[in-house]
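If you scroll down you'll find the structure; I have some questions about it.
The complex appears here minus one protein chain, its other protein chains still in place.
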Amino acid sequence: MTSSRSSSAGSPHPYIPATAADRARMLERIGVADVDALFADLPATLRDPEIDLPPALTEPELIALLGARAAANADPLRPSFLGAGAYRRSVPAIVSHLTSRSEFSTAYTPYQPEISQGTLQSGFEFQSVVCELTGMDVANTGLYDVASATAEACLLAARVTKRQTVALLEPIHPGTVEVVRTYARGAGVRVDQLASIDDVSDAHACLVVQQPDYLGAIVDLEPLADAAHAHDALLVTVADPFALGLLRAPGDAGADIVTGEGRDLAGAPAFGGPSVGLFAARSRFLRQMPGRIVGRTRELHSREEGGQPRTGYVLTLQAREQFIRRERATSNVSTAQALIALAFTIAMQTLGPHGLRESAELCYQRAHDAARRIARMPGFAIPERGPWFQEFLVRGPVSPAQLTDQLATRGITAGLDVSARPEPEAANALLFAVTEATPDAHVDALIEALAEIGAEA
Amino acid sequence: MTSSRSSSAGSPHPYIPATAADRARMLERIGVADVDALFADLPATLRDPEIDLPPALTEPELIALLGARAAANADPLRPSFLGAGAYRRSVPAIVSHLTSRSEFSTAYTPYQPEISQGTLQSGFEFQSVVCELTGMDVANTGLYDVASATAEACLLAARVTKRQTVALLEPIHPGTVEVVRTYARGAGVRVDQLASIDDVSDAHACLVVQQPDYLGAIVDLEPLADAAHAHDALLVTVADPFALGLLRAPGDAGADIVTGEGRDLAGAPAFGGPSVGLFAARSRFLRQMPGRIVGRTRELHSREEGGQPRTGYVLTLQAREQFIRRERATSNVSTAQALIALAFTIAMQTLGPHGLRESAELCYQRAHDAARRIARMPGFAIPERGPWFQEFLVRGPVSPAQLTDQLATRGITAGLDVSARPEPEAANALLFAVTEATPDAHVDALIEALAEIGAEA
Amino acid sequence: MTVLRPDSEDFGARLSFDRGEPGRRAVDVPVWRGEQTLLPDAHLRRDSLRLPEMSQGELVRYYTALSARNYGIDSGTYPLGSCTMKYNPKINDLIASQPGFADAHPNAPQAEAQGTLRTLLELRHGLAELTGLPHVSLAPAAGAQGELAGVLMITAALEDRGELAPRRRILVPDSAHGTNPATAAMAGFTVTQIPTAEDGSLDHAMIERELDETVAAVMVTVPNTLGLWERGIEEVAVQIHDAGAYLYADGANLNAIMGRVRYGDLGFDVAHLNLHKSFSTPHGGGGPGAGPVCCSDELAPYLPTPIVVEGDDGLVRFAAPERSIGRLQQFHGNVGVLLRAYAYLRALGLDGLRAVSGQAVLNANYLRVLLHGHYDLPYDRPVLHEVVFSGSRQRREHGVRTYDIAKRLIDHGFHPPTVYFPLIVEEALMLEPTETEPPEAIEALAQALIAIAEEAERDPDIMHGAPWSSPIGRLDETNAARRPVLRWQEPASADV
Partner (left out) sequence: MTVLRPDSEDFGARLSFDRGEPGRRAVDVPVWRGEQTLLPDAHLRRDSLRLPEMSQGELVRYYTALSARNYGIDSGTYPLGSCTMKYNPKINDLIASQPGFADAHPNAPQAEAQGTLRTLLELRHGLAELTGLPHVSLAPAAGAQGELAGVLMITAALEDRGELAPRRRILVPDSAHGTNPATAAMAGFTVTQIPTAEDGSLDHAMIERELDETVAAVMVTVPNTLGLWERGIEEVAVQIHDAGAYLYADGANLNAIMGRVRYGDLGFDVAHLNLHKSFSTPHGGGGPGAGPVCCSDELAPYLPTPIVVEGDDGLVRFAAPERSIGRLQQFHGNVGVLLRAYAYLRALGLDGLRAVSGQAVLNANYLRVLLHGHYDLPYDRPVLHEVVFSGSRQRREHGVRTYDIAKRLIDHGFHPPTVYFPLIVEEALMLEPTETEPPEAIEALAQALIAIAEEAERDPDIMHGAPWSSPIGRLDETNAARRPVLRWQEPASADV
């Protein structure tokens, strides 16, 4: 029974300050009769077309509409065992408090370092954290997501090795594969999906391997690095940065480039995005890297007489970038995911070295305990694929589709159906994720539901 | 299956930085063996008693526990028609964004004005807004809540009139009555609850009247002011500041002191608190007012040579206050509700003069529309009490208790049961509130439910 | 960030009211399209309301800029003695702002508020355990209201004993916070001031002398406002009880003794706590706080309404004590603050709370030894949560007042300590670092204060003009009080 107010003599909208009186004054100064006159260059016949948009909403109406929309999604408290690239994490409360400070959130890319030290210094912190986690020498301030970061890594590998084929070792996230294919297509690069490491060849610019792999297993990177290097190919590792709190650093195991996804620890899965793609490499690839890089420097002159110039941070090595190098740039990326990178940095630093390890350890233990409990249940099996971190395959007494449905009826979201995959262990299986943030009560509910389903089957 | 970590060699807790090594260094400098030694003055026999507290929780555990507690309250999206002192309001989104800035939220009372201009200047804004709304000359920066503010108003009236009885005109919020009684008891002040204005007498220091009254009716203040003044008593008006967007300013109608509650527009009902009590008065009572007052002033000297001293704000007229005047202070209040006052100020200023009026108008129209729809239903009646703002009495075909229960079964929270009150219109009635923030869908659901109940009765 | 214009814009001269333009709006309001109801003109506002008219972006900028002119705990060390300015965990704010808690209506049927009520019940139990006083009302909105509750409970008990008429006096130490005597007076008592002895504890002889049948109660702050343990208080308690009076604990300084000693065990009858201090809920620039009052069995029937109790049915509800002094607020107290305090209690546990008091005391003593010799220390003994120095040497020798020292500390990057309190210490500088300051910060603070002591010798002028680096210079407080300008006025008349 309400509708938005129609515009009055004042401002046309709360987001637009100028009132009719303001506009009149400005138009007079400019010397035109009305605002429309300023659009005189536009082709007259095409101007002001009919456009069908729903009517404007006031703030309370907007809250009501989008509150109802949010409520039309699954209840966020519902037990869910989905993973496969996005994981429920315990994100420290201070993260959103700090990133929501408008000095961070409403700033542009830091083109003016003197008033952008917040973004720049925290970008440097991000690079440092990523280097530490991955065991790499250098990192950029982040790319769109793990998949596009991996695609950029493949293009980098192709540039430096001057080879036009890249190899992806299965099982790897299918989204990553698709994105690499998209980027590769433009660059004229071929993509091989390898089922076995034996298929790496001298044609390959790089071997891309996911850690843990798409079906959850922890990969022994060192032999893979050796295999790639034996063919003068680079090893690109797509690593879960959270798991790296526990797992061997890819750099330590011989990786040349490491990418990863920082979204989940930065905040929420957000239906997949915004994300932040980590990108770190050996220093010899520095000048081929995509994305923004922050460097440490000093003031040109101290403001105090006789004082020491102070330390500051700037975007650096910009000669790689599109706005200077244009068609010879290392990538076209401009706006990336700075705020998510900031959140990731603060989350990692809040956990700290011990907390991160303990948290990854808790994730590992909780997931293994859940798997063990399922494996003990009649009718259920956990196909073996070696050591794993937080995800495991589950085969039940009914088909994966049925198991999914029957869990859904009980208010539980099952793991992802991966039964169509080629790996024999995936046959007939769902991929369940349990993390440090999965409540015990959810695991208990799952076990109970599976018991019922098992009994009925 | 988890428990909090036990403290290690590092910090005892994330909130306490000093590590064991830090402590050792500090103890050495102080020259004592251990921390316990610093407590040597405490009576030995009473030290370190057994204390039974639940074990510490880590942040994720705390979130889980208190998330479950929040979920054990009523669903906040459930239709509810409760009012009677607390109302659902459309609070602009920028309010919480701004008040959560830690410079505001983590500051103390602004004893050092040079680094507290944020709190002080916004306190001055608050005083200005309260004066505008109430039509008063001066206001303080807020008291605990409307009831204690009204109690302070009564004490002030008693002091300045040197009379030891105050009169409260019914219907007035019973919570307000009780608080006035609590404060009056200490001050040796008698409290008369008047059913009629005719009972005001020369014994009364003040007449307290609520606008709109407890059962929702708009009060014509002018005759009440005249009646009070005829007996040399003050008129204290307890006004809903939101309704004052539409209603005549109490000051304009002759009130001497105005109190009010700012909580609902500042944020959320929060189960009744934190609140903020508004307190405004004629300027002749200034030096008798309780609470903090901010004044405008200038720098003692300009920092720039030849420059003008700049404008700043300070706590002023402190000679009224407990920390200077001690037992002769106008009140004992120290910490009040500054952050809620800030939120109230921003909310009022976001609405602005037109928005506030429109919002109050919407509240009025929406409530009256709902009442009309109910009145039209067979079996239901809206007892008449003259013009009203957002609350109305409903009598149904079943008892108030039954009506409440039957609505509850249908997922609707009824208005407050006021059937035990002495006013004849309240007999057998519930007090329903509908505001600008009550969704149309909730009103529709109510009408449908009442129709069902009516049909069954 | 706010970059100040080189011409040093007079930011404070332009309030929100002076900004924007008529016709601007920061939000739109839906328009009612249903049937219209007329409101009689007589009831309508007659003046046109003067409120700012700004676009949303302008308003956000204005308050963002205002915030940048404020110093909070997150801005740096805030050693404001008596105020226990500790880090405010952000998780507590998140918890209290969950819609299930925040949107709960105070008149909701209690069965629909069990999440909040159970939490309050457990907070009540926790505070009872910590104070050794088994009965608690969470109603008081702040310390001062807790005091009022406590004193009124004593009033009511005396009344029931038929002894209110003669017992018209309350004894209050001269070191007490101003709220103590103000509260006693508000409750209708006269105040007798008890001097502080040489060692910083109460003058016991004086108490003994004053204790007679005209005394209703003795209000004592433990630990006291000098940061010292009130020696022998447990013996004084016995005397007080023997004299038929009650012993009240101002528990605002609980931070020093949490988990180590309890008011109940010491013989106190009633105590209030300051949750916005000891329990880390943010102070908000002057509230909201919460000042629960805890008491003995004897005083329990008088507690303010409501108290939280668990029924046999397992439901938690509000109740009114039998002979309650009544309500202190229209509803149930500052529940949002209480939820934060509960989260704090649960985050710490007993070991954590003992670590809090241990570290708070260690930090205060560290500051004491670091500053020893640089400023006078009138009560030179180990302290608890805070330490009170005196700037009298600086005043005497260099004409530099404590006021100047405080202002100069701003230039060194710190919030100043509490000054001129307690009143019994000349040129008092009252420093409370709390447990959340790292040792480095305490050392930096001490260094700054030492540097200032040197500046006072060398360059008193820099002290008198301080602060130099704050958003605004030293303000004229005298003129503010003499010619009060207390609200915005149309520009013509706004000049001060």
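Read from first to last, the chains carry the letters A, B and C; within each, the first residue is number 1.
The rule is simple: a contact is a pair of C-beta atoms (placed from the backbone, for glycine too) under 8 Å apart; a residue touches a chain by one contact, two chains touch by 3 or more.
Treat the numbers as computed from the prediction; the structure is a model and nothing was measured.
Enquirer: If the hidden chain were put back, which of A:R366, A:R395 or A:H442 would touch it?
Expert: Residue touching the absent chain, from the options given: A:R366.
Enquirer: Using the touch definition up top, pick the residue from A:L247, A:A426 or A:I453 that touches the left-out chain.
Expert: A:L247
Enquirer: Would you write out the residues of chain C that touch the absent chain, in ascending order?
Expert: Interface with the chain not displayed, on the chain C side: 1-6, 9, 20-21, 24, 55-58, 60-61, 64-65, 67-76, 86-87, 89-90, 410-414, 436, 438, 468-471.
Enquirer: Provide the residue numbers of chain B that touch the chain removed from this figure.
Expert: Considering the whole complex, chain B reaches the absent chain at 1-6, 8-11, 13-17, 19-22, 58-61, 93-94, 97, 102-103, 115, 118.
Definition applied: only the chains that are shown with their structure count from here on.
Enquirer: Among all other chains, pick the one whose mean CA position is farthest from the mean CA position of chain B.
Expert: A
Enquirer: If you average the Cα atoms of chain B and of chain C to get two centres, how far apart are those centres in Å?
Expert: Inter-chain centre distance comes to 18 Å.
Enquirer: Return the residues of chain C touching two or more other chains; collapse runs of consecutive numbers into ranges.
Expert: 24-32, 34, 53-54, 56, 60, 64, 89, 91, 93-94
Enquirer: Where in chain A do residues touch two or more of the other chains?
Expert: Where chain A meets two or more other chains at a single residue, that happens at 1-2, 5, 10, 59-60, 93, 97, 102.
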